[in-house]
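One structure, as structure tokens, below. Some questions next.
A single protein chain has been omitted from the complex, and every remaining protein chain is retained in its original position.
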Amino acid sequence: MAQTSPDTAILLIHAPDQPGLVAAVSGFIAQRGGNIVALDEHVDAGVFFLRVAWQLPGFALSADELGGAIRSELAEPFGMSWQLHFSNQRPRLAIFVSTLPHCLYDILSRWQSGEWRVDIPLIISNHETLRPVAEQFGIPFHCFPITAETKQAQERAELELLRAHDIDLVVLARYMQIVSPVLIEAYPERIINIHHSFLPAFAGAKPYHAAHERGVKIIGATSHYVTEDLDAGPIIDQDVTPISHRDAVDDLIRKGRDLEKIVLARAVWSHLQRNVLCYGNRTVVFE
Amino acid sequence: MAQTSPDTAILLIHAPDQPGLVAAVSGFIAQRGGNIVALDEHVDAGVFFLRVAWQLPGFALSADELGGAIRSELAEPFGMSWQLHFSNQRPRLAIFVSTLPHCLYDILSRWQSGEWRVDIPLIISNHETLRPVAEQFGIPFHCFPITAETKQAQERAELELLRAHDIDLVVLARYMQIVSPVLIEAYPERIINIHHSFLPAFAGAKPYHAAHERGVKIIGATSHYVTEDLDAGPIIDQDVTPISHRDAVDDLIRKGRDLEKIVLARAVWSHLQRNVLCYGNRTVVFE
Amino acid sequence: MAQTSPDTAILLIHAPDQPGLVAAVSGFIAQRGGNIVALDEHVDAGVFFLRVAWQLPGFALSADELGGAIRSELAEPFGMSWQLHFSNQRPRLAIFVSTLPHCLYDILSRWQSGEWRVDIPLIISNHETLRPVAEQFGIPFHCFPITAETKQAQERAELELLRAHDIDLVVLARYMQIVSPVLIEAYPERIINIHHSFLPAFAGAKPYHAAHERGVKIIGATSHYVTEDLDAGPIIDQDVTPISHRDAVDDLIRKGRDLEKIVLARAVWSHLQRNVLCYGNRTVVFE
Partner (left out) sequence: MAQTSPDTAILLIHAPDQPGLVAAVSGFIAQRGGNIVALDEHVDAGVFFLRVAWQLPGFALSADELGGAIRSELAEPFGMSWQLHFSNQRPRLAIFVSTLPHCLYDILSRWQSGEWRVDIPLIISNHETLRPVAEQFGIPFHCFPITAETKQAQERAELELLRAHDIDLVVLARYMQIVSPVLIEAYPERIINIHHSFLPAFAGAKPYHAAHERGVKIIGATSHYVTEDLDAGPIIDQDVTPISHRDAVDDLIRKGRDLEKIVLARAVWSHLQRNVLCYGNRTVVFE
């Protein structure tokens, strides 16, 4: 789907499945003169998921009134969980990196060229290595070296910084540190990681070495929301590329870089388009 | 989506886009106690497309009453074109073949094993070559040799046979004859062909030779509805496979066989699931 | 590479890497008037791998003399392990199945249509279910029901049958029994299995259920040589297909069937072309 044009509202819902849900939501919008530009629904194991987008010009309710009306007319009667987004909001991203630059370059290029309509107020790292890249793109770079002793304090400082900058989404762009619950709980379903394997194969450290050792004929990359279980959060996107016996570990690393940056970017895009709903440990990714 | 369970109704609609369409259709179903199990919509250039499926048990209208109610309450007020299908209908397929057996084996295997819930009352060919395959699977085989002189008469005879057997869908499984308007007009959007290239590249004869000559690094296959323009009808499905300089034309033919049979089977499956809507020369293929 | 034309010799070698190996082998062939039609080499961790094919017409040595000359002039001086094959040998395959027919249909179709130039003297199963398929294709079907008590005796009987029929390659076409060492040791690197996941993810039973539970966005299939470690033998081929939240377990099973049959067929083809060399627990698959 095209990047949602300005001035649309996007409503994400999940609720116990029951007859009449689509009729209720679409009726709610139609009665107020809203023209639906996208509607996707999904039902899985008795749970109903909906993403609906409609044009705001000509719609009877203001953005301020809309939330209250959804609550009283839809959410309460049908027991819905819901999120409301507006396409003219500009999401604010923080990027976490360590020493590998390829995902960082890729994200900054998409931002600087206007491919992504987001703000990136800061980059956080546990190493100084990539400060020149951040500076070259004009983004403030904050280095928080981490040791076992300092980890807790540093992450609390990072969290303060994220809050001070009103960050909506944290992107771990090959950040080589396990993120602690203090951050995860502050940003539930709002921290996206890229893991350099086709999960659940080769979770943990050195997946390319493990893939080479096992002799697989395809390698992959996986983007997922971060949860407290390492490399086990809800998967947003995955992709793969063929390899052969000719590929040494260094070749897997080289070929994997391109996979990683593309799969991470696609996951962030899906999140920013408000196409993703989590349930249990899985995702609905509308297109 | 899973093969639709028995006892669902499937309604396909296209109409001029306007506010209230989803509300009207979903309301129509909800008011009569129908539980929607799948709903997909799409809007393109002012045209609205919808596929909605709901459970018939507990629904207030009988199958016989349903068509009339759709007509008066939905189609006429909103200017809709529509098709209504029932999942307990068993589609009837005719297979057209010439001398290459791989798509035929694949289709007959899916039918015989119960993977496809269809009837195949007959196979039509312009050659005797594949009669033993048809006989081995117990399907009547009708041979209509075709020359420039006999073509018109033979196709009329084929059409009578298709009608006598109440055929819903014609599958050209590497049938190496251009099908005439007499057949195409009798089965609009109901004849599916497999072309052994990534259309629109290499339309016409000998696409593997042309692909080799051009030095492409990927070959493809395309399934499409047959129209009067050769290899130019609405595309339902496509897939590709990488090749290299090591692949001679014979290798392209060998690798292409697997592509062809899978891409043809996926297109037929999509059609049988009533997931496909044509508009202009393109398709909406809901999933 | 094209299916090797009749009347070529194929020599597979691995040896400790050292200067002069390619020169020695290619010189050996050239001095006797052999024209090399394919030569691939690979070096990994100090081990040298070579596959070379040359035309026999005009070659100075007969097939009978060739082995001795390779041994004395190449293998002994360079410490090579080697296999010699002739393209006019017609490999003899045994197929093992249980109750799922799609890989069996696919293999028998390739055999009956002449796509594969092999003999299939027998099909072995632990169930009667697929006897009609075997009979329809005219292949003897041997049923060996297996319980914990009978397993050892039944596998010994199977082994006798394989030997009596001079079987070169055993293909496990969704055979749902763990094969015992007695068979594995008799056919080292000559039993090919298809596992219905992207190994090493989801080894063992019910991989599609596990994939659905984990919420992956891609499913796969893996063909490998059978070793005593379940689903852990050298991988020959893998492929994948995208899925989404819309796909229930039944959809994964349906989409997986096409993957399984294609990936198994490609692995068997590579083996039959003598393109595969094992080392450690990995494979070199020349193309």
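In order of appearance the chains are A, B and C, and numbering begins at 1 in each one.
The rule is short, and it goes like this: a contact is a pair of C-beta atoms (placed from the backbone, for glycine too) under 8 Å apart; a residue touches a chain by one contact, two chains touch by 3 or more.
Keep in mind the model is a prediction, meaning the values are calculated, not measured.
Which of A:30, A:120, A:191 or A:265 touches the hidden chain is settled by the complete complex: it is A:265. Of B:74, B:103, B:199 or B:252, it is B:199 that touches the chain left out of the display. Listed by residue number, the positions of chain C touching the unshown chain are 17-23, 26-27, 29-31, 33-41, 43, 242.
The set of chain A residues touching the chain not shown comprises 1-3, 101-102, 105-106, 109, 112-113, 115, 133, 136-137, 244, 246-248, 250-251, 254, 257-258, 262, 265, 287.
One chain of the complex is left out; on chain B, the residues touching it are 42, 44, 198-202, 214-218, 220, 234-240, 244-246, 248, 280-285.
Simple rule for what comes next: only the chains that are shown with their structure count from here on.
For the pair chain A and chain C, the distance between mean C-alpha positions equals 42 Å. Each chain gets a centre from the mean of its Cα atoms; for chain B and chain C, those two points are 35 Å apart. Contacts with at least two other chains are made by residues 244, 246, 248, 287 of chain C.
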